[in-house]
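Quick notes on the structure that follows.
A single protein chain has been removed from this complex, and every other one stays in its place.
What follows is chain A.
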Amino acid sequence: MQLVAENLVLERGNRKVANDVSFTLEGGSGLVLTGPNGSGKSTLLRALAGYLRPASGSVRILGIGGSDGDTGESCEVGEVCHFVGHLDGIKSHLTAAENLTFWATYLSDRADSGHSVAHRVYDALEVFALNALADIPAGYMSAGQKRRLGLARLLVAHRPLWLLDEPTVSLDTGSADILVKAINRHLSDGGMAIVATHLPLAIEPARGISLVRKEAQA
């Protein structure tokens, strides 16, 4: 399994935010994006997830097959990734367990069929230490607890690629460690992760890409 980005040029409102970004990511390894505010980390992640069409260049994911029987030549990255952005994707009128149950059902893949939805939700709540809050509406939770609930989505359905945009925002140090452990376990299972962050996170094995801010260009 391989994620290949070739000569990506990304634009926001006619302004180039990323110029000629190329990298190859192998299964089992991570990529850490760093760079100052406005250097295009979020834009790059949104482009990789398929929300934003690159001005030129391409993103391909190769060797995803077997699990769903297609030829595995290449497929849409959006179909095989978890995307965690700045917003948590949590409904404040639903309880923590209801939020995760919905995502577990909605995002369910063939690789998940071995475990029931309830089982996966229970495990994810336990990993992120949210068991005690399972029946509390997400609207009553603190920002850090909501963040953990949003991240727990990573564990309720299998996706080979995780795209995480500053996932440690509003997490305490203990929760950040839990997240790093979850990422490392995902990598050791052969998954891939791309993490944009300002904090040094102990993600192993990982390479780094440092983006620089482009001053206003024509």
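Just so we're on the same page, contacts are C-beta pairs under 8 Å (C-beta built on N, C-alpha and C of every residue); 3 or more make two chains touch, one makes a residue touch a chain; residues count from 1.
Please note the rule applied: contacts and distances are computed from a predicted model.
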{"item": "Chain not present in the shown complex, as UniProt names it (candidates \"ABC transporter permease\", \"Radical SAM protein\", \"Heme exporter protein B\" or \"CO/xanthine dehydrogenase Mo-binding subunit\")", "value": "\"Heme exporter protein B\""}
{"item": "Selected from A:Glu79, A:Asp135 or A:Glu204 as touching the chain missing from the view", "value": "A:Glu79"}
{"item": "Interface with the unshown chain - residue positions in chain A", "value": "46, 49-53, 78-79, 81-83, 85-94, 98, 102-103, 105-109, 150, 153"}
